[in-house]
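Here the complex is missing a single protein chain, while all its other protein chains stay put.
And then subunit A:
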Amino acid sequence: MPAERQLPSSEARELIELTATMCDRELAPRVTEYEAASRFPREEFAVLGKAGLLSLPYPESFGGGEQPYEVYLQVLEEISYRWAAVAVGVSVHALSCYPLATFGTPEQQEEHLPRLLSGDLLGAYCLSEAHAGSDPAAMRVTATATDDGYLLNGTKAWVTHGGAADFYTVFARTSSDTRGGISCFLVDAGTPNIRFHPPEKKMGLTASPTTQISFDDVAVPASRLIGKVGQGLSIALSALDSGRLGIAATAVGLGQRALDDAVAYAKEREAFGKAIIDHQGLGFLLADMAAAVESARATTLAAARRRDAGLQYGRAASVAKLVATDAAMKVTEDAVQVLGGAGYTKDFPVERYMREAKVMQIFEGTNQIQRLVISRHLARG
């Protein structure tokens, strides 16, 4: 049963339909093959970009779709329903545009945002380092001031779209002040002296490359500093508040897919003379899966509506990311259970869903870090 959506406008409904049709035709036929071959679907991103799906939450004046998060997140869900790695990519792209769109000067936005939002380019977000994941303030990559800009040195880790992206939003140290010494830069992929390492060999999301990136005296003009010197960490965390909503929606879409596949199988498969869905023990498992997906969606969209209404949403975004990704993990694991032995084989996609769900509990802040954020809000409030 496809998700029952509540959408605020008729164009939102048409947008969802366009997304579903496009993803059915362009993504669904390729996902299994590309995931198995670790092949990045760059052309498919271009098709989505051309339709305007890579810039939905950003202002129309810069080429975006100016859609509320309530709508944008449901688009992400529909993409994730067909191909989680692509939805993650769309979310990471939006995350990469966020610092410029939110903290850039009008001149910087005028100059760069239209091309970032054109749908032709793909972005990447470079915050983590090998020893600084949960604790980004421990980062070591440096940006040393020169006469007309900065020189970047050091190695970033875990960069989604590393080597495949056209621009990189990079956080680097401009002073040794732990939290106040980090700044944000917009770096083009073609800038000399950037080296992309080979992609990590991951257990899931294999179509999406994740690499380390080394900077060796990479010259960045002063005009590419986003926000103030030293403002980088707070820009990064603010971007992640929005990014987490994207990951939550991606998890909801994946969970919905696992649920639908499990239900379809349970109606067909018979044991002890009847469809397994009619055995109450299994029917209840499916019911719990449905409850998990629907509450994850409700929690995610509740956070989105807070954001759309201009309210504080950082805590709500952490709750959504925690609830939705834990739900996706549970639901995808249960989907394997519903399919029995078949579920454990690569002939069916549910084992892949399970591998894909796992990383959602890890990136953009592990779910322990989400609890940290939530509990700090509680302590403060």
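Basically, contacts are C-beta pairs under 8 Å (C-beta built on N, C-alpha and C of every residue); 3 or more make two chains touch, one makes a residue touch a chain; residues count from 1.
Please note the rule applied: contacts and distances are computed from a predicted model.
Chemist: Leaving aside the chains on screen, match the unshown one to its UniProt name from "Urea ABC transporter ATP-binding protein UrtD", "Phenylacetic acid degradation protein", "Aspartyl/glutamyl-tRNA(Asn/Gln) amidotransferase subunit B" or "Electron transfer flavoprotein subunit beta".
Modeler: The correct option from "Urea ABC transporter ATP-binding protein UrtD", "Phenylacetic acid degradation protein", "Aspartyl/glutamyl-tRNA(Asn/Gln) amidotransferase subunit B" or "Electron transfer flavoprotein subunit beta" is "Electron transfer flavoprotein subunit beta", the UniProt name of the unshown chain.
Chemist: Considering the complete complex, identify which of A:Gly65, A:Gly232 or A:Gly314 is in touch with the unshown chain.
Modeler: With A:Gly65, A:Gly232 or A:Gly314 as choices, the missing chain is touched by A:Gly65.
Chemist: Please pick, from A:Ala3, A:Met22, A:Ile276 or A:Ala324, the residue that touches the omitted chain in the full complex.
Modeler: The one listed residue touching the chain not shown is A:Met22.
Chemist: Check the options A:Ala3, A:Leu27 or A:Leu53 and report the residue that touches the missing chain.
Modeler: Once the missing chain is taken into account, the touching residue is A:Leu53.
Chemist: In terms of residues, what is the contact footprint of the unshown chain on subunit A?
Modeler: Interface with the chain not displayed, on the subunit A side: 11, 14-15, 18, 21-22, 47, 50-53, 56, 65.
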